[in-house]
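The complex appears here without one of its protein chains, the remainder shown in place.
Read from first to last, the chains carry the letters A and B; within each, the first residue is number 1.
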Amino acid sequence: MITTLLYSLTGLILFGMGIFTLFIHSHPLRKILAVNVMSTGVFLILIATAYTPLGQGNIDPVPHAMVLTGIVVSVSVTALALILACRVQETSNLNLLGKKRQGRIPEESSK
Amino acid sequence: MISPIVLPLTAGLLCFLFSHKTFTIALAAALANLLAVCFLTWQLLVFGPMRCHMGGWQPPLGITLRTDGPALLMLLMTAVTGLAITLYARGYFTYRIADPRHASRHQRQQRYFWPLWMLLLAGLNGLFLSNDIFNLYVTLELIGISAASLAALSGKPVSQLASFRYLMVSLLGSLTYLLGVVFLYKSYGVLDLDILQNITTSGPGMRAALALLSVGLLLKTALFPLHFWLPPAHANALAPVSAILSALVVKGSFFLLFRFWFEVFASIVTTPALSFMGALGAIAIFWGAIQAMRQQRLKLMVAYSTVSQLGYLFIAFPLARVDGDAQVWSIVIFMALAHACAKSAMFMAAGTVFLHLGHDRIKDLSGVRASLPITVFAYGIAAVSLMGLPPSGGFIAKWMLLTSSLVSTQWWWALVIITGSLLASIYVFRVMSRFFVIPEGFAFKKPEPLSPLLEWPALALALLSLLLGLVAPWPLYILATGSTFLAQIFPGGLP
Partner (left out) sequence: MNWGQWLLISILLSSFIPGIIIFGLPEEKHRLRTILNLCGSIIKISLILIMDTGIYFGYTFEIRMPIIPGVELLLNGDPLSALFATLSSVLWLLTTIYAVGYLEGSPNRSHFFGYFSLCVTVTIGIALAGNLVTFLLFYEMLTLTTYPLVIHRGTKKSLRAGRNYLIYALSGGAVFLVAVVSLQAVVGPADFTAAGFSSSFIDTHGTVLVLIFILLIIGVGVKAALVPLHGWLPQAMVAPAPVSALLHAVAVVKAGAFGIIRIVLDVYGAHNLLLLGVLPLLGGVASITILYASVRALQQDDLKRRLAFSTISQVSYIALGMSLVDQPLAVIGGLVHLVHQGLMKITLFFCAGNLAETLGIHRISEMSGVARRMPLTMTAFSIGAFGMIGIPPTVGFVSKWYLGLGGLASGTWWVMVVLAVSSLLNGCYFLPILTKAWFGKQQGPWPEEQYISRFETRLMLLVPPLVTAFIVMAAGLVANAQVSPLAWVRFIVREYGL
């Protein structure tokens, strides 16, 4: 019971930290990392629900499946977000922190 | 029952492989989707609501798909609007590719549009059909990813920024939703909506779960004050993408939200909570309308109009139960159907105007009536539905809202609804009158021969939203047939 509580609490704290960072910091990379931390937090809580102390019955496999699915989704989404962040940087006259850049933007190459 | 999901999914993958035949594949998939949904409707009318256990696994372990009245009407809406958007997109890209200056850029856009749109369609169908809350998370993510990529497709700097923000918001929404799912699972250990509906009891855990689910879905549905991401994303996307986003994507998460509030958690939802949602909806109506009136660009105006119209959907929260449990869904279904058709028609019309004139500044839109008569017609008829004038579907929804609010003596909602419609007519007619202006020395030339695919799908959808009021008994009948709980069970994956 304590284990579950500890894991769940940690997960919630991670979730909260992620949300905080997502709102406060403006650097896109930070935001993406924040989202990752949030998803890790949720997965942690999920794993915690699957916890059964030794010898008290079978482990519940459903949360494990959910976490696996979630990790896959998280990876693909992170990839997409990173590409979008790069595109944002390439096509705007601002660097990633939103400050004006010196020099020209690279011309749009044909893709 | 899995064909509405599998067909577009396969089509999307095929579109990635065969980048030359994308339109044929996509059109075939859209038509097949429509046929499948019609078949499902027929099945619903004959057999009643159905459940399909995927792979033969029973719940609570297995994932079920369900068809019932509301889900099927949303599927129909998606299929019909999707078909029209497919045709329009073809016309749009053909027109753009014919322009030699940026042909390669538009070729690239087209290459990626079709598979992404098919994936989005698969995700939407999955969302409407799923009966399992984790499966719903997966479909929500699928929709979010494809939608964000589609929004980024236009390549403009502002759209890249907007789509990045859209993706972040979408992820925040999904993760909050997932946290809600986790809470539910912790409390009850099941993921199936039917089982959850029967066993939910009141308690702080349930309320927390409902709150989390709602916040997540509200972020995705862009209710005030969580709507900030919508106007830039919808306005700066390509015209067919704007239509898809405004008409279909936001409806998906709303559908889920309504289902949770009124079916799964019906016993723990309190009147103050419903009134709170209604109040947010009212603020959304006013805020969106006022912002729409201030816009200088046509597409931004239409995007803010979406923010405003979504508020109507939420005003239905405190009013849906007035007639008893039988027709809880009727108001929102009519509103959603009418808005989907009208808003996509309006975005399509805006896109055609943009293609024709090269810009969408509202004050320079003069004289369009002469060169694009069909498009202006489509815009006008779509505007009628947005204003809620008879006999459109918007009017039916407005009538039901007004009746419910006056019968239950919550007359303040009636005031909000009426004022909202009047505000809508202001911002809609602002553009309309510019269409009709004849600038000095205007030479009345023949209308430019645009591809019919650019003009007629918009007109067809607009007419559909106008006549929705006249065919109103049919959706109501589908809702009535599909709401009993005697469900047919189909083991395995059918059809």
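Here are a few things to note about the model shown:
Just so we're on the same page, a residue touches a chain if its C-beta (ideal position, glycine included) is under 8 Å from a C-beta of that chain, and two chains touch if they have at least 3 such contacts.
Since we're looking at a predicted model, the values are computed, not measured.
In the entire assembly, the chain absent from the figure touches the shown chains B.
Contact with the undisplayed chain is limited, among B:A148, B:I396 or B:L464, to B:I396.
Even with one chain removed from view, subunit B keeps its contact list with that chain: residues 330, 369-370, 373, 384, 387, 389-391, 396, 398-400, 402-403, 406-407, 414, 418, 421-422, 425, 429, 433, 436-438, 444, 469-470, 472-473, 476.
One rule holds for everything that comes next: only the chains that are shown with their structure count from here on.
Put simply, subunit B touches subunit A in their complex at residues 61, 104-105, 108, 134, 137-138, 141, 144-145, 148-149, 152, 155-157, 160-161, 163-164, 167-168, 171-172, 175, 178-179, 182, 185-186, 189, 191. Against subunit B, the residues of subunit A that register as touching in their complex are 8, 15, 18-19, 22, 28, 31, 35, 38-39, 42, 45-46, 49, 60, 62-63, 66, 69-70, 73, 76-77, 80-81, 84-85, 87-88, 91-93, 108, 110-111.
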